[in-house]
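Data first, discussion second: the structure below is written as structure tokens.
Only a single protein chain was left out; the remaining protein chains are all shown in position.
Let's look at subunit A:
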Amino acid sequence: MSEQPPATIEGTEDEPLDGDDPIPTPVSTGAGSVIRALEVAGVETCFGVQGGAIMPVYDALYDSEIRHVTMAHEQGAAHAADAFGIVAGEPGVCLATSGPGATNLVTGIADASMDSDPVVALTGQVPTAFVGNDAFQETDTTGLTAPITKTNYFATDSDSVGDTVGEAFAVSGSGRPGPTVVDLPKDVTNGPTEKEPGEPRTPSTYDPQTEADDEAVERAARTIERAEKPVILAGGGVIKGEASAELRKFATEYGIPVVTTMPALGAFPEDHELAMEMAGMHGTGYANMAITHCDVMLAVGCRFDDRLTGGVETFAPDAQILHVDIDPAEISKNVEADVPLIGDAGTVLEQLAAEMARAPDVPEWREQCQTWKDEYPMDYAAPEDRPLRPEFVVEALDEATPEDAIVTTGVGQHQMWACQYWTYRHPRTWVSSHGLGTMGYGLPAAIGAKVAEPDRQVVCFEGDGSFLMTCQELAVAVRENLDITVAVLNNAAVGMVRQWQDAFFEGRHSASQYPWVPAFDKLAEAFGAQGFAVHEYDEVAETIEAAVAYDGPSVIDFHIDPGANVYPMVPSGGDNGQFALSEDQL
């Protein structure tokens, strides 16, 4: 990135503007250079909410061709930018004012940080002279966001602020992606400057290693060749590193079963015969058997989160771990790597493939994996005379939408059913809140995803609790006429909490049941979206068809079995191989 030539300014004498290129925003103030920096970085869309300290930036945006989606709440802006980043593979940009605007962004920034999603947040700040005096709407934004950003910046002068924004953009999107924040005091954005910002570049102190050391590659290849029970554990880094094709090639060429982490849904096609699908707390039985019994684990772009590993003492206890990651700090952080392979996922997979002399000879192991698939099928009982099963709804929506439809979710049981019963076949079709587990992520994420990919269908699964946290963003979906389908899996409870209370708190339902739940179909109508309510099996298919056909945002309130629980389950800190198939096995 740092090697790139300085920006050529379109529309100057040496490079006349052609018809299709956006007209560059003229730079006369710091704010103009902030917006110009975004244009130079190729930003075409941003999400945000206006306010006092950020007004100069919005004023400059007024002249720009960058599309701004005004959100209902700054948390929504951050999640929308995050989902945009996930789907587009380049940083999503969000804007907020100082004080409450910035603090409202915090949840979304923390979410992006936990999931390594590229997000650039620009926050207004009180004028420099007022900073530290508890001025109106002052908050220490760089202090607040330091632990939840890849890095952050406090802009100090109008001439350099554009380059700072460029750097924030470059850092956010490169290496292991993550959120960055630029805090913009009003005097800096209002101050005069004519300085054109250059191309985004990362600072000289930031230079991620992309190629693994030869010696490590050699050792890893020998280990895989000799493996008796090899498994590939694909993490979210496979998707972020655009390495799905390399992964597929490697797995099929050497006949190695592939388990995915939750953020990696779609990194490997789930209908492939080598696919063992998701492992971890609510992973498939067969995935958890495979990772527990493997003797070599090629882990690519994952961070061994506790929801994946369960107790580390019993995690893949016989396995040599070959850990590919672009972030050296992930190596041996939670689980010791026998062979560290620091580098970019796709590059290292290619290095490994080039070094492999033969495939491991493991037909029996593949057969064993298949046996586990037959032994522990992902199945559910759905008798017609009983309340609607959520798994059925997930499968019905999957069936009614194209393969490349994008799924977003809130957090709770509904999110887990969306993991388990939708078949993910392509990278960047799964958009969820994994590491932070932020209820209310689904709808703003659906907005961000749809804005990034207007031609693809977007389905959002929400719970009745989670949906209530951000449902005001329906106003935005209607205003922007975004054709998204929201499926509320309504069990009149914060179901995931209720499930844990049943399993671990003797069924004491403290603050987890809703005696009354809004009519989400009517709520949707009040916002100007299309609303549907479904109670019976025979209404499912036709309602989905109508909702998907509707040109604009629609909400289906699915009244599901309030007793439905998510299984298999590995209790926190548990042994993956001892997953429970029902509550009495916990």
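Following the convention adopted for this analysis, a contact is a pair of C-beta atoms (placed from the backbone, for glycine too) under 8 Å apart; a residue touches a chain by one contact, two chains touch by 3 or more; residues count from 1.
Throughout what follows, contacts and distances are computed from a predicted model.
S.K.: One chain of this complex is not shown here; going by its UniProt record, which of these names is it: "Nickel import system ATP-binding protein NikD", "Acetolactate synthase 3 regulatory subunit", "Formylmethanofuran dehydrogenase" or "ABC transporter permease"?
M.R.: The record names the chain that does not appear here as "Acetolactate synthase 3 regulatory subunit".
S.K.: Given that one chain is not shown, which residue among A:I23, A:A129, A:A519 or A:L581 touches it?
M.R.: Candidates A:I23, A:A129, A:A519 or A:L581; residue touching the omitted chain: A:L581.
S.K.: Out of A:F130, A:Y380, A:W500 or A:Y550, point to the residue that touches the absent chain in the complete complex.
M.R.: A:Y380
S.K.: Of the residues listed, A:G42, A:G132, A:P192 or A:G563, which one is in contact with the missing chain?
M.R.: Considering the complete complex, A:G563 is the one touching the chain left out.
S.K.: Against the chain that's been left off, what residues of subunit A make contact? List them.
M.R.: 142-143, 146-147, 150-152, 154, 171, 203, 205-206, 285, 289, 292-293, 304, 309, 312-315, 317-318, 327-329, 331-336, 375-383, 385-386, 391-392, 395, 561, 563-565, 567-568, 577-582, 585
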